[in-house]
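Pasting a structure below so you can have a look.
Missing here: one protein chain of the complex. Every other protein chain is in place.
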Amino acid sequence: MGEKPLTLYGQALASRMLLGTARYDSPSVLVDAIAAADPAMLTVSVRRQAGVAGRTFWNLLRESGRTILPNTAGCLSAQEAVKTACLARELFDTKRIKLEVIGDEVNLQPDPFGLVDAAIELVRLGFQVFPYCTEDWVVCRRLLDAGCEVLMPWAAPIGTGQGPRNPRALRELRDHLPTVPMIVDAGIGLPSHACQVMEWGFDGVLLNTAVSRALDPVKMASAFADAIRSGRAGFKAGPMISQDIATSSTPEIGRPFTLDSTAPAEAPMLTSP
Amino acid sequence: MGEKPLTLYGQALASRMLLGTARYDSPSVLVDAIAAADPAMLTVSVRRQAGVAGRTFWNLLRESGRTILPNTAGCLSAQEAVKTACLARELFDTKRIKLEVIGDEVNLQPDPFGLVDAAIELVRLGFQVFPYCTEDWVVCRRLLDAGCEVLMPWAAPIGTGQGPRNPRALRELRDHLPTVPMIVDAGIGLPSHACQVMEWGFDGVLLNTAVSRALDPVKMASAFADAIRSGRAGFKAGPMISQDIATSSTPEIGRPFTLDSTAPAEAPMLTSP
Amino acid sequence: MGEKPLTLYGQALASRMLLGTARYDSPSVLVDAIAAADPAMLTVSVRRQAGVAGRTFWNLLRESGRTILPNTAGCLSAQEAVKTACLARELFDTKRIKLEVIGDEVNLQPDPFGLVDAAIELVRLGFQVFPYCTEDWVVCRRLLDAGCEVLMPWAAPIGTGQGPRNPRALRELRDHLPTVPMIVDAGIGLPSHACQVMEWGFDGVLLNTAVSRALDPVKMASAFADAIRSGRAGFKAGPMISQDIATSSTPEIGRPFTLDSTAPAEAPMLTSP
Amino acid sequence: MGEKPLTLYGQALASRMLLGTARYDSPSVLVDAIAAADPAMLTVSVRRQAGVAGRTFWNLLRESGRTILPNTAGCLSAQEAVKTACLARELFDTKRIKLEVIGDEVNLQPDPFGLVDAAIELVRLGFQVFPYCTEDWVVCRRLLDAGCEVLMPWAAPIGTGQGPRNPRALRELRDHLPTVPMIVDAGIGLPSHACQVMEWGFDGVLLNTAVSRALDPVKMASAFADAIRSGRAGFKAGPMISQDIATSSTPEIGRPFTLDSTAPAEAPMLTSP
Amino acid sequence: MFVTVNGQKTSLPELSTLAGLLRQVAPAFPFAVARNEEVVPRESYEQCRLQPGDAIEIVHPAAGG
Amino acid sequence: MFVTVNGQKTSLPELSTLAGLLRQVAPAFPFAVARNEEVVPRESYEQCRLQPGDAIEIVHPAAGG
Amino acid sequence: MFVTVNGQKTSLPELSTLAGLLRQVAPAFPFAVARNEEVVPRESYEQCRLQPGDAIEIVHPAAGG
Partner (left out) sequence: MFVTVNGQKTSLPELSTLAGLLRQVAPAFPFAVARNEEVVPRESYEQCRLQPGDAIEIVHPAAGG
């Protein structure tokens, strides 16, 4: 794509999509979706029972050759998140952790207080923290002060697919911290949602439900890959500014049958004004 | 793309983007944008003075190898549009015409009355009419009754780049006439706009200002190509339905450190429900 | 309210609400709703069977003392609307007619073509036409040219209560014809919808379903009366312009415990900057 | 108004509007705006220099006879807010405090962390805390646990007049804690904004800039009073549910000139279904 | 002879006037009448001779949006 | 004699044909021509006799949205 | 001795009480006072002995949103 890649914690990423591995109808659908999405990272969790039976989930992950980003999904406190992160580090042999501290079991929003506490502790323990957060500037400032080098603000509650439902605030967060890598995580439901946040200058998108719960997850995965690339290019290409007043694209000068005799009879004229 | 191509007036189109050729900073930028956009058609106009000086506009069009769709942009009456169409047919040797009858010189909206009259006359004269219209069901019905085989409803006034500003009505038009090919023409400003209308099931998008007035028109052209492909795939892939209530993607069962001893100690379990 | 009243066809109206009389659970609910709404006009229709049994609909209308505005609801052609209008004039002894020519039985949108034809004929026959129309500038221009002295653009399809779903276009219509009285008719569902269109400068609102299908129509009627008065006052009071950047209302100067010793020790200071 | 009044900390309030006293062009404009708004409370601040010269601000407040709600506007930490509150209690002889702890001097958003700390301390010191907060459920839960009996979520950043810019989240907060009194504070710019949040079930609105910076603050004050009353009535009156499909309000049966001979020739029929 | 009233076939004595028909049908007050889609003013009920097959519309005030 | 070409008065020898006018004006290729708002097909340039006051339109391909 | 009043250095006779300071500064009524960030209730103005370097805040009612 000709531009320098997204770099998180010093690692240059080949794409700007991160893909979740949950809620797919079968391991093979997941494998095909990964191939179609070509994500930079796959998010996973740690659970007591083994992942997918038969061809174990582990082989599937390794064969994908993707960077693994374990999460602390479902953790309701900083302590629980830290303990889970430590297990994840041991299990996946990675310092990366997608830090989730859930503040409410109905809207699954991040718990700003637990999130910051956990971030401080995890950075102290040497983790590279990818915090799932809200668009609250104060929470984000504290996460950065804690040592997070990326922010993962939500577009909308997890699994709702509503897309960016607080667009002005999300854009203001992006513009407020221009140098901080930001991945929109949670609530994206359609390729156009992903394309839109990329146009705002977000650095990437983390998707799960929008792909796994599509009727054709593999086709949806490639649609999102295109959408994210498209939104990024749109952002870099310096889009036109939305106008209030209509402006004809086709030049007015030299319309046939008009009395406008200003146009010289035959002198070739540059059309684009 | 594996699915049957968009067919308009019996002609299968290689892509679902139609690109305008106005308001580019130079002929070479236009050429590169065409290559990047890979549009099925290029829209042009007829004017008294020659197109681009030097390498004439005509050579540029022929070398592009694209289907040419002349317009009647700027025409303020059905008569003027019909006369202009006849000149365009003679000049470009094509029956295709993008019919524009402008009803107001401030918002450049289609004139429903002149548009239908012109469509009836042009179909009688053997033209294949691509009418630039509004999302008004009655106007659209009359255009179809007149013999138009495609509708080109606006997303927003020409050149404003506001994107689909009457989304519910535009979607209702799409769903109201499911078998009629519809291209959104006018007012698209960003790749996400194009992606969104494609997700609603529109068959294609006609762009001009959004590409020609971008700081980097070539990059923007390819962004739109990706966005349109992505939106189409999103539409075909059966996207998830937007939910009101959050649903965790990561399974709850088997979270470590919980007292939930339901999970059998070690029985491998299918995680994705 | 101290400002000159809304005048339609030379008649000064006591309020800016017009109320429909359909779909109330009983005549007494309708009577109470009229009292609470205090509308300038009541809309009615002409039907083969008598209105409300017992205390006939007619007595109810006369006792209300309100101006009656018969409609041509349900008419699918200009001819049918004109015939219906003539019956209505004979029946209600009024030249006023709310002209409705329905273009589609699914979305009940106005038929731009039939509407204009009917308007021309009805003005010729001496009617004072109140046309239910769309926000299409060309259609509106033709209605004015036909002799209509008021426009009644829809906010959304009849009975949907969606509120103004094409806000930018509706506002542009209002601003495009600043001296033409405009009543928003159809699709208003909530007091805030009515308040909003009044803030945009519309001259009045015509409501029916939003009142008659509320659980407490009488309370809802008075809520709408307040909302319309409030929106009108908001429009006249020159509202603040929406800002992108936050500005504290409480003055910063002289905050206690700050090192900001610029503030003179005790000199009384004008607080509002 | 016939319904039981809003009660905060055991005090029944005569109206659901709280009015700020900052940024008025003169004391007399403020006095007239207060009379027009008829607010339940006036918000004030404590500053080193005296309020308004001449007829001191103090007399103006006492003569208004309104409940005074001092704020801690501009405080950047919990400590500063607590100290300011103590000064305010001494000065205004009231336990009420509008607790503001500003987390960022650009968007003036509440600091979730400082806000909760200050709330805990102030409740301990016997204050009745009115916390200016965000729509974050976790922050709100902690404020309630701290002993706050009311929440004052923002609609948009202070002084921007953007109105509720995160509508779904704000409504979810309202519905999530149905028994907690909630006043929308900050960012309301138009009467329709106030009307809308009241329709969602919020208990009141706190306004300042939208009134003081209107061209005619007194007219705007009364517009807001109407709007808040209207929105409250709209909420209580059980509004219609927004529909996707149009439904004619005027009955179809018995339309003249139709072949529909089902309608009995002359039997009076109940029209409203 | 036969005419239709609001779409319903109705029999009438020959040489009936509209007034005659109205006395027979006795519609609730108030009403307005059209004959073959032409409004018949109240004053003309008596002189308005009906022909076989005439289409008579009798309408009343009804609720409307 | 005089005709207008793209709204501009242009003098021509009597009995000129459209082909004659085109040789005189020599518009850049490609172009299409209308005479008094009627398109003149390329094949007919030679036989198309011009009359004084004819309105000739010569158009070329131009950019368009 | 010196104390600060609303951030401004102010000189005072030794052994001044807060009441003394207030008589000297004579702030407009009503006001509230804090000494070293602690609110001093009106009743205690007389007994409140000031020390050099005390930080006195005198605040008044002001407009607020």
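Just so it is clear, A, B, C, D, E, F and G label the chains in written order, and each chain counts residues from 1 on its own.
In this section, a residue touches a chain if its C-beta (ideal position, glycine included) is under 8 Å from a C-beta of that chain, and two chains touch if they have at least 3 such contacts.
On a predicted model such as this, the values are computed, not experimentally measured, just so you know.
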Of A:Arg47, A:Arg96 or A:Arg232, the residue in touch with the unshown chain: A:Arg47
Candidate in contact with the missing chain, chosen from A:Ala73, A:Val138 or A:Val205: A:Ala73
Residue, one of A:Leu6, A:Ala22 or A:Ala81, that touches the chain absent here: A:Ala22
Residues belonging to subunit B that touch the chain removed from view: 248-251, 254, 256-261, 263-266, 268, 271-272
Absent chain, residues of subunit A that touch it: 20-24, 30, 43-52, 56-58, 61, 70-71, 73, 83, 86-92, 98, 158-159, 186, 206, 208-209
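What we mean here is this: only the chains that are shown with their structure count from here on.
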Co-neighbours of subunit F and subunit B - touch as defined: A
Most remote chain, CA-based centroid, reference being subunit E: G
Inter-centroid spacing, subunit B versus subunit A (mean Cα positions, whole Å): 26
Whole-Å separation of chain centres (CA-atom averages), subunit A against subunit F: 60
Numbers and ranges of subunit D residues touching at least 2 other chains: 20, 22-24, 45-52, 57, 71, 73, 83, 87, 106-107, 158-159, 162, 208-209, 248-251, 254, 256-257, 263-266, 268, 271-272
Set of subunit F residues in contact with two or more other chains: 6-7, 27-28, 34, 37, 57-59, 62-65
